[in-house]
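Only one protein chain is missing from this complex, and each of the others stays in its spot.
Note that the chains are named A, B and C in the order they appear, and that numbering of residues resets to 1 at the start of each chain.
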Amino acid sequence: MKKIINQVDQAVSEMCKGIVAANPDLIMDERYKIIKRKMIDSNKVALISGGGSGHEPAHAGFVGEGMLTAAVCGDVFASPSTMQVFNAIKQTRTSKGTLLIIKNYSGDCMNFDAAAEMAEEDDIRVERVYVNDDIAVEDSLYTVGRRGVAGTLFVHKIAGAAAAAGKDLNEVKRIALKTIESVKSIGVALTSCTVPAKGTPTFDLGENELEFGVGIHGEPGIRRGTMCSSTELAKEMLSKLLSETGLAEGDTCAVMVNGLGATPLMELYIQYHDVEEILTKVKISIHKAFVGNYMTSLDMSGFSITILRLDDELKALLDAPADTEAMKV
Amino acid sequence: MKKIINQVDQAVSEMCKGIVAANPDLIMDERYKIIKRKMIDSNKVALISGGGSGHEPAHAGFVGEGMLTAAVCGDVFASPSTMQVFNAIKQTRTSKGTLLIIKNYSGDCMNFDAAAEMAEEDDIRVERVYVNDDIAVEDSLYTVGRRGVAGTLFVHKIAGAAAAAGKDLNEVKRIALKTIESVKSIGVALTSCTVPAKGTPTFDLGENELEFGVGIHGEPGIRRGTMCSSTELAKEMLSKLLSETGLAEGDTCAVMVNGLGATPLMELYIQYHDVEEILTKVKISIHKAFVGNYMTSLDMSGFSITILRLDDELKALLDAPADTEAMKV
Amino acid sequence: MSIKTENVKNAIDRLSDIVIQNEVHFCQLDSAAGDGDFGMSLAKGFREVHRQIEEIDSSSIQSFLRECSLIISEFCGGASGPIWGSAFAAAANSTKGKDGLELREIASMFEDAVAAIQKRGGAKLGDKTLLDALIPATIALKEADQVGKSMREAFEEASKKAEEGAEATKSMIASKGRASYVGDRSLNIPDAGAEAISIILKTMLL
Partner (left out) sequence: MSIKTENVKNAIDRLSDIVIQNEVHFCQLDSAAGDGDFGMSLAKGFREVHRQIEEIDSSSIQSFLRECSLIISEFCGGASGPIWGSAFAAAANSTKGKDGLELREIASMFEDAVAAIQKRGGAKLGDKTLLDALIPATIALKEADQVGKSMREAFEEASKKAEEGAEATKSMIASKGRASYVGDRSLNIPDAGAEAISIILKTMLL
């Protein structure tokens, strides 16, 4: 393992300090690893997200004007604790209540749920939404449901715009839920990531292999395939995404081609070029595109495609201004 | 080699198409691989930069409001041709003339110079500046001088703000030169990059080695070292940078911690945390920090640190608004 | 035989030791189908319990367990924080107003902990979680009390049932937690949490 770090067990905390040092609009609660806005508008719904670290810029990079109020940072790939989340809720309390945006993993759900219950005992109004955009994992009665991946950023952006517009908690929650229903993602890995505490890759991929449907924590995907061209990947991934989002000729969407951490921007733009050509061919119009590293998996090489079906309401909120370290609109 | 591409010889052109497809404010001249602003203000100095591809987001990602007017894209790590640059100058001609921002490599210098001479024959006023911020290579009478690396972004930003403010060509050039004099960089690689046309890494580094003073094209650095902590790297690199910039207690600077392509943001923020601690200790104040991928070297893992010494003039121009794909201020 | 606060405190300290000593082993158990952090997540919390054990308010069993639950909720990572934290919180509640616990009360303390875990995580028997060891163990405690067995005999029985329960998770497909994402691939691999329950109970008896 070759990483630019100091002690492994200090990596997350030093990273958090680096983020706030680089961004004068943010402050950090060191004990609970909460990164939050310096100025919190007490008349707007507070939006809190977070999860395991290793997905940078998610989520701390999206704290700021028009997006999150705070992000709670767990250890690498591990949910933040109930106490961390509970304190984030308390520290960012506003008169309009708090919405928790949770990626659907059992650890995250349990910790955010427990924190919400504690906050309610303290008379803080808390609502929760669970993002489950990853279509790689089949939804079924027997599982905890689909994982939350890069589509979470669209929920941050759109719910963030709704909160910034002064909407009340129920309304912000309704809009967040609508975004969640409209967003689907799928990812592919060319290499594994290496968790610092472990020091060796989580899985092995041959020089000619890829893992299709991979998660953002190095979870195995749905199948191991052989390397193929960017165009072939775009085709396979989009065909799944289009059928899941139900997008058809004449519809409008937003697209995110998201790098998983070690993928050069050159390759992401080549992939986006393929995505754009295919969508143009089937006459689905792209209202806005995001190409870059948004929800990464440490040093994993690969990418995910996220498609967000848009109506006029979501479109307007997606276009509303945002000013954060990793997304400025 | 595992890359998300189609044919190797189409990679640059598909990437360029992807960039303009993702950004509605840009258009592309496909023949000459020029990426330029859709709306060019004919009363402002035109700023053109460019160079080999493989450094994304540089340079096309910095075309837009408050920064470049156009970027000319060469093949991977190869200067664009004279004709490409000449046509970029012609296509973005304004009443105030054109400034070429050139990274100091012989190929780039010769092509941009030749293009400038051709443009002057066509009565277009063209001035040139050469960025040479990389302190790894010793400056001497016997070499072509130091290389241009990530510091180039500060020249784009600051000269771009001067041009946007309506200053004339001489003034924009003066400001660009002042920025070049004030900016120094140094990089370190943890892995080599792999040039698509070659398909294998340019150099080999052992599991415990790093290359100190590496260039952005996989050129060897000044010494091969053993892996060490983020803090140790920050110390060594900053001591060189501070003596070269002549920064001392009470001075102000801007800092860029730039990923070389495959380095996770987590590690860049950890490094920035170290940089910030050291500068704070020696009482040099950081006016603005940039942490992310700005001037990459394909899929190389590693980073560079850039320090820009600031006076009031540069500070104001650095803070002026910019709205490009890869830098928004 | 009645268990006093001091006994509870000793038991929890012993439990903490076992968790800390098994950190690497528990991680390995979680690697096969989960994400390999279970040992670390659990140890992080119990290391803190161990460190603070002398400062924890032990004026009553309830307050002692309640403070343990807060430490676990703060320091345990991942799913383990809320699972073990809510179990300890429920256990604390269960001992309200008692300054000693008979086997009957210990059995219902376990029942309350199981109910809290189920409420928190929504898992049931057969979902391939630690409940597949903890529920049989709890039932064993209760039955042992009903037939008048000793505390020691009751826990021997519980340990045996936990071991069988953990073993049985091998033939289950995980439907909760990270292991649920790998589908069939979790077959033939025991659940890390269930194995941990079994190991903890067995080691406590030594």
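What we mean here is this: a contact is a pair of C-beta atoms (placed from the backbone, for glycine too) under 8 Å apart; a residue touches a chain by one contact, two chains touch by 3 or more.
Worth saying up front: this structure is predicted, and the values here are computed from it rather than measured.
Here is the thing to keep in mind: the chain we left out touches B in the whole complex.
Checked against the full complex, the candidates B:75, B:274 or B:325 give a single residue touching the omitted chain, namely B:75. The chain omitted from view is touched by exactly one of B:49, B:69, B:98 or B:111, namely B:111. Listed residues B:14, B:56, B:219 or B:325: the one in touch with the omitted chain is B:219. Residues 52, 74-75, 77-79, 81-84, 105-107, 110-111, 113-114, 137, 142-144, 147, 195, 197-198, 202, 215, 217-220 of chain B touch the missing chain (whole complex, contact as defined above).
Methods note: only the chains that are shown with their structure count from here on.
The minimal number of chain-to-chain contact steps leading from chain B to chain C is 2.
Averaged C-alpha coordinates put the centre of chain B at 56 Å from the centre of chain C. Inter-chain centre distance (chain A to chain C, centres taken as mean C-alpha positions): 32 Å. Each chain gets a centre from the mean of its Cα atoms; for chain A and chain B, those two points are 29 Å apart.
Counting partner chains per residue, chain C shows two or more touched chains at no residue at all. Taken residue by residue, chain A touches two or more other chains at no position, since every residue touches fewer.
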